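One chain of protein is taken out of this complex; the other chains stay put.
When the chains are written out, they are named A and B in that same order, and each has its own residue count from 1.
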Amino acid sequence: MTTGVLSLDKGTSRIASTVAEPVLVRLALILVSLTFLGLFLFVPLAAILFEALKHGLGTYLASFQEPDAIAAIQLTLLATAIALPLNVVFGLSAAWAIAKFEFWGKQVLITLIDLPFSVSPVVAGLIYVLLFGLQGALGPWLAAHDIKIIFAVPGIVLATIFVTFPFVARELIPHMQAQGKDEEEAALVLGATGWQTFRRVTLPSIKWSLLYGVILCNARAMGEFGAVSVVSGHIRGETNTMPLHVEILYNEYNYVAAFAVASLLALLSLVTLAAKSLVEWTSSVEQKENRP
Amino acid sequence: MSIDVRNVTKTFRTFTALHEINLHVNTGELIALLGPSGCGKTTLLRILAGLEGPTTGAILLNDQEVTDRHIGERGVGFVFQHYALFRHMTVFENIAFGLRVRPRSTRPTNETIDEKVRELLKLVQLEWLGDRYPRQLSGGQRQRVALARALAVEPTVLLLDEPFGALDAKVRKELRRWLRRLHTDLHVTSVFVTHDQDEALEVADRVVVMNKGRIEQIGTPEEVYEHPASPFVYDFLGGVNLFHGRVHEGRVQVGDLNLALREQSGIPDGPAIGYVRPHEIDLHRHPGEEGAIEALVGRIQPVGAVARLEMVRTDNGELIEGEVSQQQWRELALSTGERVYVRPKSLRVFPEPVE
Partner (left out) sequence: MSILLKQPTVLPGFGLTLGFTLLYLSLIVLIPLAGLFVKTSALTGEQFWSAVSDPRTVASYQLTFGLSFVAALLNAFFGVIIAWVLVRYSFPGRKFVDALVDLPFALPTAVAGIALTAVFSVNGWIGRYLEPLGIKIAFTPLGVLVALTFIGLPFVVRTVQPVLQDLEKEIEEAAASLGATRWKTVTRVIFPEVFPALLTGFTSAFARALGEYGSVVFISGNMPMRTEITPLLIITKLEQYDYAGAAAIAVVMLVASFILLLIINGLQWWSGRRQVAF
């Protein structure tokens, strides 16, 4: 039987060798890839869980009962709850204008929308400090009216909006461009209003891209560190988001608690990856079915 | 409902898609806009629907100006070239859409909508497909759903953009006949766009032949086919032989052939072109008194009721296509390579256009 398998293998590999590599090369390439990914992705991920549970489940769970930890979780949820809907409305609006109309300066607009991705998070935070900080352009006026943006929650929300700005828009734009505007025109001819057209025709047909954008936007909003760190001021229990809380605990050598909160964020990223794969899979199945 | 197009011009930046178009469509008529791609036929249809606005000119429905009226309020039904079915809705919901989006005051009850959609499904013979999605349908079925969806709002005018363009040949023929019957039953004023002359001639009451943003000819299928108004129409309606010649004192000379011009056509002396359809050609084994064009027989296709043959002119090597009945064919008994004399039964002559 062994010889049979071997000979069969030899036979097929000789035929297939025109468009495939020798088995040894294949194995080597797979091994190189898995080692690299294992070293950089899998091991750190496992390390988080290991460090978090080092002193048992009780210590692990206790980390989440800390008032500061709870405050950090709440602030993260709040910032996300504001940034996400705003960026969704922006994404839909930008995608509608860009995908359904031909206008001057469209290409420039698309490039500008991507801009926040190429700006370092630290610079993203800095620009708000320069604008709203005590020494900033609007600083004196804000101070006079007793409005705090920097080292306060509004600054954190602004920084979060900035770093997650393009996510929804850039998922929607190419998809809506590919769909064209026939269906919308058909709806209008049938007497639908603009809102009805958007609500009943456009929105259902972009739901997967929208969901995809929302998932990515959400993950980044909850996990942002650099930009938020610059504007936060690190006031415990007030302006610390979860990632900032991780930093503080870590710097205080409270490793178990740091890794416990980190494990929650890591779990979020795994859920994100799973949701992303699921959406990709579902929408690709639908696309296949849509092909005549 | 009648349609009037008055002096409609449409320009896209520097490109003029339509020049001063005038057209009248009678109530209940079925009109074909026929022309090559880029001739402006689809633009004209979209202007009728209100999907585009004319740069200048006016559109009237039943003698009422609707040029500035919003697309949803014109009461037109539009069938898109690629159907534009709502891909996330069932067939049933696609057809019901136009009724469901009406303002509450004029919206029919759910039961009425239900009934109406079932009626339409029956009309387009797709009763059993109501809960399918567009992606699960064949091209011909999608086309019929698109039509039912357009009819659901009881349009006074039905506009169809290349209604059979995306279908394969067999389905196409069936749907053509079906559309013609449907129009006879419903009698909705209809305009459809096509680049296929057979389709236009077979289905339409009248054909509007368009070229480069202008109307070349309007007429019944017989008129445009039998009496083309211009070289373009002759060319476009297809299967035509073209001869270059000269007109001199009411006679035309093509090669060795010399013919009297049929009517007082007023064609000035000078270079001219003549058109003749393949079935309007007489073939002889000997040149007659009026002279004839000498040619050699090339490929022969003796299939069906007529025999088709290609001939090569001996004087300039140009190709002539001919069609003769099987009986004539047997009498002539020609074979490839033999010499033959070609004489048109009727030659339509136009002055050579100056480039």
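Note that a contact is a pair of C-beta atoms (placed from the backbone, for glycine too) under 8 Å apart; a residue touches a chain by one contact, two chains touch by 3 or more.
On a predicted model such as this, the values are computed, not experimentally measured, just so you know.
Going by the contact rule already stated, which one of A:L29, A:A143 or A:L203 would touch the omitted chain in the full complex?
The missing chain is touched by A:L29.
Which residue numbers on chain B touch the omitted chain?
So the residues of chain B touching the missing chain come out as 12-13, 50-53, 70-71.
List every residue of chain A that touches the chain not included in the displayed model.
Listed in rising order, the touching residues are 17-22, 26, 29-30, 32-34, 36-37, 39-45, 47-48, 51, 86, 89-90, 93-94, 96-97, 100-105, 109, 111-116, 118-123, 126-131, 133, 135-137, 158, 161-162, 165, 167, 170, 174, 181, 184-185, 188, 194, 197-198, 216, 219, 222-226, 229-230, 242-244, 246-247, 250, 258-259, 262, 265-266, 268-270, 272-274, 276-277.
As a working rule, only the chains that are shown with their structure count from here on.
Taking the touch rule as given, give the residues of chain A at its contact with chain B in the complex, in rising order.
Chain A reaches chain B through residues 182-183, 185-193, 196, 200-201, 204-205, 289-292.
How about chain B: which of its residues touch chain A in the complex?
These residues of chain B touch chain A: 49-51, 71-73, 76-78, 80, 82, 84-89, 97-98, 101-102, 133, 135-136, 139, 149-150, 152-153.
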